[in-house]
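Before I ask anything, let me first share the structure, which is written out below as structure tokens.
Every protein chain except one is present and positioned as in the full complex.
Labels run A, B, C and D following the written order; every chain starts at residue 1.
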Amino acid sequence: MAKIGVFVCHCGENIASKVDTGILVKSLSDHPGVEICQEYKYFCSDPGQETVKRAIREHNLTGVVVAACSPRMHETTFRKACAEAGLNPYMLELANIREQCSWVHSEKDQATSKAIEITRSLVEKVKRNNELKPISVPVTRRALVIGGGIAGIQAALDIAGAGREVVLVEREPSIGGHMSQLSETFPTLDCSQCILTPRMVEAIQHPKITVMTYSEVEEVDGYIGNFTVKIRTKARYVDMSKCTGCGDCIQKCPVKKISNEFELGLSNRTAIYTPFAQAVPNVPVIDKSRCTYFKNGKCKICEKSCQIDAIDFEQQESVETIEFGAIVVATGFQIQDTSVYGEYGYGKYKDVITGLHFERLASASGPTAGKIQRPSDGKEPETVVFIQCAGSRDPSKGVKYCSKICCMYTAKHAMLYAHKHHGSNSKIFYMDIRAAGKGYDEFTRRAIEEDEADYLRGRVSKVFEENGKLIVRGVDTLLGKPVEVAADMVVLATAMTPQPDAKQFAKRIGIGYDEYGFFNEAHLKLRPVETAKAGIYLCGACQSPKDIPDSVSQASAAAAKVLGLFSREQLEREPVVAAVGESTCAGCWGCVYACPYNAIEQKDIRDRNGNLVKQVASVNPGLCQGCGTCVTFCRSNSIDLAGFTEKQIFAEVMAL
Amino acid sequence: MSEPFEPKIVAFVCTYCTYAGADLAGTSRLKYAPNVRIVRLPCTGRISPMFILKALQKGADSVLVSGCHPGDCHFTAGNYHARRRWTVFRALLAFTGIPEERIRFSWVSAAEGAKFAEMINEITDETRKLGPFTQYQELQKVIETQSSY
Amino acid sequence: MTRILLRNKLDDCIAAWQKAGFSVLAPVRRHEMSSFGEVQKASDMAFDLVLPERTIKDHFFPQTEPLIKYKISKHQIDSETMTPPDQKRVFFGVRPCDASGLAIDDPLFGWDYKDDYWFKRRENSVIVTIVCTEADDFCMCTSVKLSPDSAKGADVLLRPLLNGAGWQVEAVSERGTALLETISPLLQENSEPTAPLPQVAEKFDVEKVMEWLADPASFESQFWKDIALRCVGCGSCTFLCPTCHCFDIQDEGDTYQGIRRKNWDSCSFANFTMHTSGHNPRNTQSTRWRQRIMHKFNYYRGKFGVNSCSGCGRCTRQCPVDMGITETLQAISTLPR
Amino acid sequence: MIYSPFPMRVVSKRAEAPGVNTLKLEFVKEEDHEFFKANYKTGMFGLYGIFGEGESTFCVASPETRKEYIECTFRQSGRVTSTLASVDAGDIVTFRGPYGNRFPIEQFEGKNLLFIAGGIALPPTRSVIWSCLDQREKYRDVTIVYGARTVADLVYKNELDEWKKRDDVRLVLTVDPGGETPDWQDHVGFVPTVLEQAAPSPENTIAVLCGPPIMIKFTLAALQKLGFTAENVYTTLENRMKCGVGKCGRCNVGSVYICKEGPVFTAAEVQAMPQADL
Partner (left out) sequence: MGIQEQYRSEAAALLSSGEVKLVIGFGAGSTADRRRPLFARTPDEAQKFVLDAACIANLSTYLVTEGLLSDGKKVAVFLKPDGIRSINILISEAQLKPEQVVILGYAIENGKEITPLEGRNISDFSIGEQIRSLTPPPHILQEAERIEEMSATERFEFWKEHFAKCIKCYACRQVCPMCYCRRCIVDVNQPQWVSTSSHTLGNFEWNLVRAFHLAGRCAACGACDRACPVNIPLRLVNYRMGKEVIDAFDYCAGENSNQKPVLASFKQDDPETFIL
């Protein structure tokens, strides 16, 4: 019969103080099939593992139960030990008598008897474990990077730099993301476009990178190493292969008064347009909803103006299906809709703007060519009030979390304003100044000390217009006094929030997200760039608010993970997969419908002469992730899940 | 006085959420009633109604079935399937007189150690109030003697 | 002059038997089913039944019976043989066909190896048969050469009085004589006429049937395939048959203990003869129906000199698709020779 | 009581072929052993069991000349045999029997014996073989023809070697075409063909033939070609059984209860059974 070794760990005092391990050992020693039962202070230690290995060899054990901590903690450790001693690593179970027993119960006899029951039932389970082998799956060594902002670009460049193919998908007509909208960047005040543009160009010119702009990921199928992704590319109506980016068409386009999204409405654009001058690729798109031809069937001025016939009104959107081995999600963020703050007058007063508007005003390539002018009348403001945490750290109206970058960019704004406008008067309402980062605190100090930004600690309660001025009413909590500032412009440091469709997107590709819609990493501290779905990685602000240095370093980290995966041709996976008993399968296809991974296919059973006898379900072990939903569905009990078989669970329950 | 009744509770949980939540209760040293025995499954989708029947046969006074919150399933949809099965199975049990209070279903995430601990306490208390599930346990006892109708 | 038992003495009669250590079982209607069940008084009994839905076989060869109790511990398995309760029983109001069923099965259970479970119950039981005064469309005792007043398997035979007031009483075995002694004060001498027996038509010529079945050529006849087409393969005819005796032995328990049980099984079930190799000698419903008929009217007779059918007609009465022995044997007896 | 088995201690377990094991069992209780000694004859079968799993039927593979132990050889397929295959020395299993009829070996005395077996059907044959070899002087020529699908599938390899070495036994071994190993010295071919080549004389010879149905069919034809009569060929039948004692109603072939009237039959008796019920 089975020869099971049971190893009871004291975990120092963690277990032994609440579970009488002596009684546990004695009780398990008397359990049928238990060949040897030992206790030790720390079985996870080297000598502890050695004890287990020795016992396996000396007693020819057929299975091992380690009564210790959670399998989430040390299953891998002891599986390795089993394998080293010549026992199939899957002939092991961990009886969790720490997290789920000694740590949560106070009465020693109760904890002891519970520990006995837990261990016994796992002995019964392990008796029925089967020797399993990890599953090998081939790896398609091509990566998909979703999102062409700085994080996506960085990840793509790093992966491509190591010689692996990358497809970079961006839903806007140009890559660049939010960084392309910024003016100068903290803490060095180098021009955002100047450092970003070379990266964008490098990406599009890289022989290993295929940039797909104006494109979206529609469907992700498959699993680590073997994703099949459907990417939909919208029609630009401009032939990418012909267009030289001369811009003649844009010049001629008669529809000129379209609010420019890139400039946040601070200027206008035409119906055929590139989002910004440095766009990559530098190929315009026709905004079908605004184009006169598409609306009325007449115009085609752009077509006439194009000397190389690059305009193509017949262009259709296209869908491509591409195989990938890994996916990096870098879909970025949006800024919170600040209109929820009615008291700040955003949307009501033209001169109440967001930080991003200010970036455009301060940008040399922006609508004012870098001059700080207020939107209402183009005057240079004399007094500017900056309101920090206009959305962040505000559970009642905004978001609970800190958006992390606002302290820094507000200081930068004050600085830029001071540099561009002599006699500037910046008043900054803040809650705390969070300036942790290399050169960050020095930077905010400079804003205060050199550029005379006036920091007022407190919340603003109301902004209203009076005599052509914006009256900002708030409290200076340090002085404990109400304050009122008459400003010419108010800049709100709005919160960074997930993309509006982040949750739907996460569901589409099968990754988790938090209550806000930021994507979940596998482990906040230890696996920050992986998701719970193997083979999908995260970087940038889609995971949490981040500044550029953080986004870039996370992008490189994600790229390193991808490259680690791509360093192998084959991938080993846990063999917890389902299998169908073909002789009893009735072919009702319920499992096929139930499988979340489309891992179950229909298979023909033929006799020796090749005649179709019946059709049965068949599990593709490469696709199966081992949830067991099919097993539960199957009425004839014809499917089973390795590692959690019906026999194992039955035995486990019947021993309770 | 006889010994106070200590209910036997069997819990079927998924490893990614509720099992992890129970671990969290442990690492947070939250104390809860020692009456629950956990059977770990990969996903709530793997939890078959048969498990519940067998747990009752083995003398469980209450059964808990628990997994990831909707939308959080590690396997994306196992818990949605499970929810449907539970809805139906629960109706069946109720109709055949197996009290609803004895079969409990919950969503407990990996972060909800406290919820897990509280819930176990609550189920234990409530089961203690309900008393042992003698009606079902009697069926098991009589099979020793039961033969003809 | 014969002895009679008056209906109004039945309560006293039950009390007397109980006092003598018997439990009394009689036809009852409980939970929407008629069967033999323990009674305390005459009013518990259901006398209006032509035949209860369940047979008294249930009480001799129960649907599930514990054989052995076992306990599993390390290096050791303790087992304890379980025996039927040592309880004397009177079965009152058994129909001749049901009583005959017991007599038909006795040789099978005693064949070389004595089935202690059957015989312990048999020895502890006294069968009080009441002859039939009514029959329904399905009764067929006469077709299998029994009769509505057959004493086969009975210890005491009761014949209903014409006036309905009671029964003429006759002991037909020693056990019966002994039983009647326990109630002798309740019996009286009387020459009241008894009710006439019902007319149960012979539905087939069983001799002809047996002859055809004994012909080796009949085994492979197309007849079986045609007649069994509509059989759905349930076990209701076998389980409600007073003579069907097939069973399964199953262990049931948990990690630590359990019970080995003898459970009814049926030759109608596809798995009944299935080898572990997957080979199944009787792999179609027609071969299984053939087995049932052959067993009852050929093989059993060859072994024990009697057909394994007492003509109760339950197989047809309860069949969800209106099959049954009667139809099959009628068809056989009219087959062209 | 009728269905109560004897507890048996496992003395040893031997792996014979892939999925095939032999258990050597000893009686725990002396009275059980006495009963067995008094009743066991070669050819009989028993129900081997494990409480909690059930019982499974197969022959007693040890000869009637050696009653200290019971040996049984079985292929692992269902719930009971899988568990039986996992026992170790010292474990307790159960045995119920011996049941059924036997090979009438006293009628074989003074005759030539031809044993033919295929694959996993050597165990019942082996019981007769040793019962006769242990009283070698009573019989004349002994020929054993044994074939399996592959070399690995041959069971009782030690004993095959022993028989091979004996000069009072003629052993003809064969494996199906494709089942041979590079160092295989014996025949390659199906049993009926090899049997015809070996051409034992039917004169005063009793044949004992065990194997899967398809092999029996063709071997019987070969034997008849060689001049054997069906009355002089013995075989065993195995059917699903639960009780072993003629009550549970499933093992019959036609009117014949395999458990009581068998498992040993002459080929003539088998041919008289309705073939479709086999």
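Criterion: contacts are C-beta pairs under 8 Å (C-beta built on N, C-alpha and C of every residue); 3 or more make two chains touch, one makes a residue touch a chain.
Nothing here was measured: the structure is a model prediction, and the numbers come from that model.
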Give the residue, chosen from A:G161, A:G587, A:P621 or A:G643, that touches the chain omitted from the document. A:G587
On subunit A, what residues meet the omitted chain? 584, 586-591, 593-594, 615, 633, 635-638, 646-647, 650-651
On subunit B, residues whose C-beta touches the chain left out of the figure: 49-50, 53-54, 57, 70-71, 77, 80-81, 83-100, 104-107, 119, 135-136, 139-140, 142-143, 146-147, 149
What subunit C residues would touch the chain not displayed? 30-33, 53-54, 63-64, 137-138, 229-230, 232-236, 238-240, 248, 250, 252, 261, 263-264, 266, 269, 271, 316, 318, 320-324, 326-327
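One rule holds in what follows: only the chains that are shown with their structure count from here on.
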Centre-most chain [mean C-alpha coordinates]: B
A-B or B-C: which has the larger count of contacting C-beta pairs? A-B
Nearest whole angstrom, what separates the Cα centre of subunit B from the Cα centre of subunit C? 45
Quick one: report the Å distance separating subunit C from subunit D, using the average Cα coordinate of each chain. 39
Quick check: how many Å separate the C-alpha centres of subunit A and subunit C? 72
Give me the residue numbers in subunit D that touch at least two other chains, ranges are fine. 91
Sites on subunit A at which at least two other chains make contact: 654
Which chains touch, pair by pair? A-B, A-C, A-D, B-C, C-D
In the complex, go through subunit A and note every residue touching subunit B. 70-72, 96, 98-101, 103-107, 110-111, 114, 117-118, 121, 507, 510, 512, 532, 576, 594, 596-597, 625-629, 631-633, 641, 643-644, 649-650, 652-654, 656
Using the touch rule from the top, collect the residues of subunit C that touch subunit A in their complex. 72-75, 254-256, 278
Write out the stretch or stretches of subunit C touching subunit B in their complex. 35, 37, 54, 58-59, 62-66, 69, 82, 84-85, 252, 254, 259
